[in-house]
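One structure, pasted below without further comment.
Below, a portion of the complex is reproduced, with chain positions unchanged.
In this document, chain identifiers A, B and C correspond to the written order of the chains, with residue numbering beginning at 1 in each.
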Amino acid sequence: MAKKPLISIIIFPGSNCDRDLIVAIKKTLNVETNIIWHNEKIIPKSDIIFIPGGFSYGDYLRAGILATKSPAIKEVIRWSKKGVRVIGICNGFQILTECKLLPGTLTKNINPSFLCKDIYLKLNKNNKLIKNISKEKLKLPIAHSQGCFYCEEEQLKLLQDNNQIAFQYCDVNGNINKDNNPNGSLLNIAGVTNLKQNILGMMPHPERAIDLQGLSDGKFFFEVLKQL
Amino acid sequence: MKTKITENLIKSHNLSKDEYKLILKILKREPNLLELGIFSVMWSEHCSYKSTKKWLKQLPTKAEWVICGPGENAGIIDIGDNDAIVFKMESHNHPSFIEPYQGAATGVGGILRDIFTMGARPIANINSLRFGDPKNSKTKHLLNGVVSGIGDYGNCIGVPTVGGECFFHKSYNHNILVNAMTVGLVKKEKIFYSSAKGIGFPIIYVGGKTGRDGIHGATMASAEFDEKNKDKRPQVQVGDPFKEKLLLEACLELMSSDAIVAIQDMGAAGLTSSSFEMASKGNCGIELELDKVPQRETKMEPYEIMLSETQERMLMIINPNFKEKTAKVFKKWGLEFSEIGKITDTGIMKIYFKGELKATLPIKPLADAAPEYDRPRTKTLKKKEKTLKDFKTINLKQALIKIMSSPNQSSKEWVFNQYDRSVMGDTVADSQKSDSAIIRIHNTNKAVAITCDCNPLYCNSDPYRGALLAVTETWRNLCASGAMPMAITDNLNFGNPEKREIMFEIVESIKGISEACKKLKYPVVSGNVSLYNETEGKSIYPTPVIGGVGLIKNYKNFGRINLKKNKTIFLIGKTYGHMNQSVYEKEIMEVERGKPPKVDFKEEIKNGLFIRKLIEKNLLEGCHDISDGGLVVCLSEMVINSNIGMEIKVPKTSLSFEEWLFSEDQSRYVIVPKNNEEIEYLASIENISINKLGKAGGKKLIIKNCLEIAIKDLIDINNKWFYDYLS
Amino acid sequence: MKFRVYVSFKEGVLDPEAEAIKKTLDTCGFTEIRKLSRGKFFDIDIKDKCKNKEDIVKKISDEVLSNPIIENFKIEKL
């Protein structure tokens, strides 16, 4: 992107990481975010559309489902088909799977209570969307109770074969194993893209880790967006 | 169908005979049932503070930086640059015992509303919890429910829950404590108050529809309701954090205009106390039309509408020029709202229902006549206690293991991992990383430090000193985080004030808080009182929980519970070996005896200011105050947090190893300087007691000639209890 | 032997979740719904050899599966 990218963010009733995301984008990319209220019927052509974390509609019924009924989501679907990049974080990821823009689903954590902690993420350097992040691993916070990624076996195979698995939970040395799977996700999956790799969903929160002591890897995530 | 006001009815409304006589005098006639209900809640302990008002007045509440002290929905302090911090603590003890999940959740919801009612955006929650003996059959269920209730509510609304306390003791077997505190941020010129203004201005109700939630049980049992509507039993309050989030955003959006003249949340006693207090503060009258109150259930009576405690509701007085704007904002956020009345100049509250006048109450006389008691009190009858020194010695390593794996000293990871601590992106440190939680003031370099504390064993042994120590402990926590302590909120949890010994505890505690606050120039700006925490004559230990708030100039320089390899470890402050009421005596000797430790305020202030200065100048790698469990617990926590070991030598002293390691003398800190000479020099010129303890490094906590334990073992021991207990 | 236990809210208890679902359905065009309420069910298979099966299911429903303060339950033999 030569000139400043146009970044839109959709806010639903109950979203609560919208401000954090807007601030993170401003701090890392020096861009003002274009705010879209959930019932707007038109989203202007954007370079990236973000769906923030939080509890859209209180996460009632199940996380993400009620938000998929908003008018703005129809626009997200339309733009995503045209190749516009769409990134959903946490609740945004849940919304993207619920409206089937991303494969699989996010179910209750294996230990069914809410879990907030800092985790490490291993990056898939063969995934188009994130491969230019200048780090092997990111340390980011997670905070969710429905983050266990699940899909059917054939689908999982496809995700692997097509490099759609963008992030996996790992330990401080980058090892992926059961002990550092915080929520029971298949293959420690923390983030996936669609087949075309223009839509990304992830459970961890890069926007909360911009400039705090010991927690600033989120900036690597945002900075790479400049290069898209 | 006029209900006769019988003696029983009066009694079931918790009104004494004298109080009823006063009602007759004020009204110059008999009240009807609705009016009786209103009197009963307005004069309840909860709303009128009738047992404690006399004493609360003695609390020091002023300082140049105090913008608003007790009396409003929350206290407010000035942190410079036009920013102000709004905070308060509130209890939801009884509802949480009945239904832990909803009770705790709605407790959080209630305190959040108190904060945003004043125009502030909530930026952090903390909580102080007391449960019964873990072996008690109900404890596990209560712990599970309360923690997930607190977590789910705060997580959903998107305010980080960054710290707190969780303490077990059998005195809470039948009365748990759930005290929640919220801290908010507001621009000084955008503070909203509850005092009504504007004759003729409309009163707007917004938020959840009114149901029969939480209507006083005893009152509902009264004759008329019992026979006619068997299914109209009182209901538990259920929290709706999603609605609260909408309410929060809508209120803050509307507050950015000049629409709102006055605003008040509907908390305890719902519409009654909110409307009454607004009118009373503004010296005006009020007219309500109850048909216009949005209702969730059918056939609700005026009595029920006025006394309902449905959550997530607000009352506001609107400048009529902004009616449209107001409607627009509430519609945007999908909130139910309704104009339910207006402000008048009559000084009278008039309540209409279906066109009929149902209640007429003079506001000022009712408020002014609210009872205020000086209840009799006597010193608790306990055996004369003096300091006892004959403690049992056992293997020191075994003692440490037992203490670090005890429910009260165990890592609370199981608890705080259920709380979203990082939302809002300004959590510099939760209370695991520093002695208080540290929240950056958005878009600035400043931060607030927040902590809460109370040691019930200290308070039970000596309510005066115990309360005083709770205040100093929060002050020390703030200093150890590098913050300038500014003000406190308090939550006074006690048994039945009509008992002389309990009243004695209450008064002594308030005196203890006052004394500490005066000495530390650390005023009380808000608080809450929760009485009658007793079952079958057994009262809880006196538990005056203190919530402290301080200011950090530069969020990058804060005190970390941390070690650094090869750096020297120092002890600040004097060790006298006070063991009574300590964790050691409780856990190892299984006794609670003697007096809690003393505080020398000169020493306390000197050490606290010294520590803060070191942190502000970024001269420390790590810092931790010494509290429950003494020096060795403090050192263990530093080892666990940093995953770095240490080797310590006990200095030559007349104290035994036990006293040296486990005593709970006050005003002490452990620090890890970047540069030893500099710190030693600064300490010498300020006449600070400083002792070299040893060095950080290695994979073990080694205290020469006393004990040795691998970090890994220490971590396992410390983590084990909660997971074993709950799985 | 199999039982199904239905757990639902008592009359008058606020159910924010049902309210939010109903509202969403309204706004996305399912305006035909007059009322929506919500509950949970549990299918329990009890070992054949054990006596008083029904009492056991009742006890479990009361003590574990439902929250008697806000919920009712009903047991059905399958």
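Just so it is clear, a residue touches a chain if its C-beta (ideal position, glycine included) is under 8 Å from a C-beta of that chain, and two chains touch if they have at least 3 such contacts.
Model, not experiment: these values are computed from the prediction.
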Assembly formula [one copy per chain kind displayed, counts for the whole file]: A x1, B x1, C x2
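Following the convention adopted for this analysis, only the chains that are shown with their structure count from here on.
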Among line, ring, star, complete and other, which best matches the way these chains touch? complete
If I count partner chains per residue in subunit B, which residues reach a count of at least 2? 240, 242-243, 334
Residue ranges of subunit C touching at least 2 other chains are 16, 20
Within the complex, which stretch of subunit A touches subunit C? 57-58, 60-61, 66, 69
Which positions of subunit A touch subunit B when the two form their complex? 13-14, 16-17, 19-20, 23-24, 37, 54-55, 57-60, 113-117, 141, 143, 205, 207-210, 212-213, 215
Along subunit B, where are the residues that touch subunit A in the complex? 148, 151-152, 155-158, 240-243, 245-246, 332-334, 416-425, 427-428, 440, 442, 556
